[in-house]
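The other protein chains are all here in position, but one chain of the complex has been omitted.
Moving on, here comes chain A:
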Amino acid sequence: MGRYVVRRLLQVIPVVIGVTFIIFCLVFALPGDPIQALAGDKRADPNIAAILRDHYHLNEPLYQQYWHYISGVFTGDLGETYNGRAISDIVSQRFPVTLKLGLTSFAVEAVIGILAGILSALKRGKFLDNVVLVATLVLISIPVFVLGSVFQLEFGMNMKITPISGIEKGWPQSYILPAVVLASTSMAYIARLVRSSLTESIRADYVRTAIAKGLPRRRVIGLHAMRNSLIPVVTFLGFDLGALMGGAIITERVFNMPGIGGQLAQSVYLRERPVVVGLVTLLVLIYLVANLLVDLMYAVLDPRIRYE
């Protein structure tokens, strides 16, 4: 197991180099001049523009620019924006918001999704099951910005139990509403996933054995059936954790939250090459770690999977 983890961690290095290079090229290929973008609608002063171009190596060929960038990354310097702000500053300011939003959302979707799925599976074909099925279908079909706006109107304006937008009230008040909105779709998927996989394992022979052993129902379902149903759920959750950490551009916009997603969108628009590459690299790292965690969870959940 230890060797497996080390090998997986070593694999991160080539992945990071590859991903940063591809992103770098993609941003490079975008039309538009970042220095002109700094000046907005006015024409940029040619002298200042020349100095800036020189300072940010913009006149050098792509591979040299990439080399400047990647050697900085490996010495811990993520570079700076074209108006001189350190990118590490942006990350440390923006990332906590995304982290809090993402983790809250993750907790909501895992807890509510799994509970709803279990209820649904145990009451299969009954009223409660149908409620869950219809509710999840509705959640999957409603776009995030509609749900977000409706929630703001209901819970923020009419009932006044949560702030409408922004993060002034801090965690959890300001985060709970956007977290629920962000979680809604995945929550619905998880509920359905748990429902189908638990229904399947309840019919399995080993559950019949567990009943024949005279175990209480709680133990039969909660331990014998659930342990086996969790494997696909963990896969989905791990994948989703990475996605949530990537920032939710729409949710952040609707609730006016200064997270990674909004920053990334803005930086693409401004052709802030180092910012885009830096943020994407960070997201890739989070994805890789989430994936590794999922793979390690497999081994805990299913002893038939062994790593060498």
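A few notes on this one:
Here, a contact is a pair of C-beta atoms (placed from the backbone, for glycine too) under 8 Å apart; a residue touches a chain by one contact, two chains touch by 3 or more; residues count from 1.
Following the convention adopted for this analysis, contacts and distances are computed from a predicted model.
When the listed names "Phosphate-specific transport system accessory protein PhoU", "Amidohydrolase family protein", "NADH-quinone oxidoreductase subunit N" or "ABC transporter ATP-binding protein" are checked against UniProt, the chain not shown comes out as "ABC transporter ATP-binding protein".
Within the complete assembly, A:R208 is the residue of A:R85, A:K169 or A:R208 that touches the hidden chain.
Although one chain is not drawn, its touching partners on chain A can still be listed: residues 204-206, 208-216, 219, 223-224, 227-228, 301-304.
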